[in-house]
Each structure stands twice: as C-alpha cells, then as structure tokens.
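Just one protein chain is left out here, and the rest sit where they should.
So, subunit A:
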Amino acid sequence: MTEAPPASSGHVSPPADHADKSRTLVQRIADLRAWLFLAALIIGFEAWSRTAFGGSFIVNPYNITSIAIFAVAPLLLATGQTFVIISGGIDLSMGFIMGLAAVVAAHVINWSAPAMGEPLAVLFGTLVAVAIAMIPGFVNGLLVSRLRVPPFIGTLGMFGVARGVAFLLAGGTTVPVKNSFFALLGNGRILGIPWIIIITAIFVLVMHYILSQTRFGQHNYAIGANEQAARRAGIDIKSHLLRLYVLSGICAGLAGVLYAARFTAGAAQAGEPLLLDSVAAVVIGGASLFGGSGTILGTVAGALVIAVIQYGLVFINVEPFWQFISVGVVIIISVLIDQAQRRISGGRQSE
C-alpha cells in the first residue's frame, strides 16, 4: 500500500494535472488522523484490558454506552465549534451558554409542569432554553460581524456575561428538576440505546448535512479560507457570521438541555470544563484554527478520542490526572500533523 490507490472511485482519471499522488496519500492519512488515533487508543486499551483483567474493553456494551454518554456534551459543543473554527473564528462562550441553557431548562420545566403536564413542560422548557441560548449567540454574531470585534475577545466577553447570568438565575446553586419524563429522556433507553445518544446522533447528522451539503456550509469554508474572495463572490459575510454564532448558541443550548436531563438538575457550571474539550475535539478532528478546514465527522472522531482517553484511563485504573496529559499530547501531535500537511501541500501555493 505504498502506492496511491488507483482510480477506484468510479471515474477514470488520466494523469493530466500536476498534482502528484504521494501528496494525496499523505493528505488522506492526515485527513483521517482522528480516526487513526481513535483506533490506536481502542487497540491500546483493549490490549491492556485483556492482559490486566482478562476481559474485553471495547466488546462490552456497558463501556461503549458509557463512552458515548461521556462524549455527548463535548460533542454537541464541538459541532457548533467546528462551524465557528472553520470560518476562522472561535466561540469561547459556549461552555457557559450551555450552563445558562441547563438552568433555564430546569426552571421552565419546573414552573410549567403544573400547568401543562410533564411531557409538554419538557418540550416547552427545551424550546425556551434553546431560544435563550440563541440570544448570547446572536450578540456574539453582532459583535463579530457588525462591530468587527475579534471573535476571541467578543466571545470571551460573552463567556463572562453568560456565566454571571446563569449563576444569577440559578441562585448560585444547582436547580433540581422534578419531572419523571425529563429523567426518562436523560437516562432512559430504547432498544438498549440511551435517548440522549439518539438525539445527539440525529443532531450531529443534521449539522453534518448543513456543513457539507448546503450553501451555508460551503460559504463557511470559503470565508475561512479567503474572506476577500468570499466577499467578491457576493457572499453576505455579515449575515453569514450572525447566523453562524446563533447556530453555535443552539448547539450549546441543546447540550445544556441534555445535561439537565441526564442529571435532572440545571447547573450554571455545567459546561465549564467542556469548552476547551470541545476546541480540542475540533482540532484533533482535523480542523485548523486558521480556518478553512475541518469536518463534522472528524470532530466526532475527535470527541470520541477524548472520551475514550478519559474513560479508558479510569477503566484501567490510572490516576485521573493522566487524562489531562494524554489529551494534551494528542492535541499537540494533531497540530503537528496539521502543520506538516500544510508544509507539504502549501508549497505550490506560495510560489
């Protein structure tokens, strides 16, 4: 397998253009690096588990489900973050927008349950929480698109605002939810698969569709690669960025609702440790912080890599602090691969 695969994709490709084949092979490996990481990790933990405990790590439905549940909230944040990072921005406020949404969902479901019954209250609370999460996203969008505030600073400001509002609404504590339907949503299963995983999977598929198959996604890549070119092509960049940060808010909002469902409580600090995990998932998934590249499927792999590391290290009984070290190392390796790829494929560009 040292040679690039021949025209296996159906159409005959004469070797007419300059692109050389070894480069495309390198690129293909670099594009798949998150999945390769994931495979390597699973194999590693599997080997350890079999030698140390004589049992399987991955052929164990309990472990798989636990890892997936572990990955839900970081993955939801990371899907929104993927869009923002591809556009060349970053959204630091997602963690506390998630907390805000969790608190709002908890309150609204508690308040409205007597009036409309438990299932309807859950639906209503979810919609209100996601709608509220869109507000900071909208403000982020205004700051970045109209007022030309750098995304890092604008969303850092919103990080503080959302954090404060969330703690104020929660009264500085966690807000328990008394709603059996909500608890079922967060912890129940259908055919053995937890509801929150099904909801997350559907949502991530929709986001994958938006990024890869719609004009919005296409424009997102173009803006991240060359904002000037996008503007010259007639793309309304201001409106795009506004919708982009609202979308990011929606992702954080859904993550907050599912968090509140899982723990039947809303907590303002729900997403605090997850923000950087979400950025890490996007970067491990192959996106560049310079913008213009990244995919949702890569981010899924990135989120799973982090979840497998965190869960796997607990599973094999290693001190939890090794999690930070291993995730950090994976991030650095990931960025190094990205740099190498750029150096190889960028040569022609800078002639």
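Note that in this section a residue touches a chain if its C-beta (ideal position, glycine included) is under 8 Å from a C-beta of that chain, and two chains touch if they have at least 3 such contacts; residues count from 1.
Here is the rule we go by: contacts and distances are computed from a predicted model.
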item: Name of the absent chain as recorded in UniProt (options "Sugar ABC transporter ATP-binding protein", "Cytochrome c oxidase subunit 1", "Hydantoinase B/oxoprolinase family protein" or "Nitrogenase molybdenum-iron protein alpha chain"); value: "Sugar ABC transporter ATP-binding protein"
item: Hidden partner chain, touching residue among A:R50, A:R146, A:R189 or A:R215; value: A:R215
item: Contacts of subunit A with the absent chain, listed as residue ranges; value: 13-19, 23-24, 209, 213-215, 218-219, 221-222, 224-226, 228-230, 232-235, 292-293, 345-346, 348-349, 351
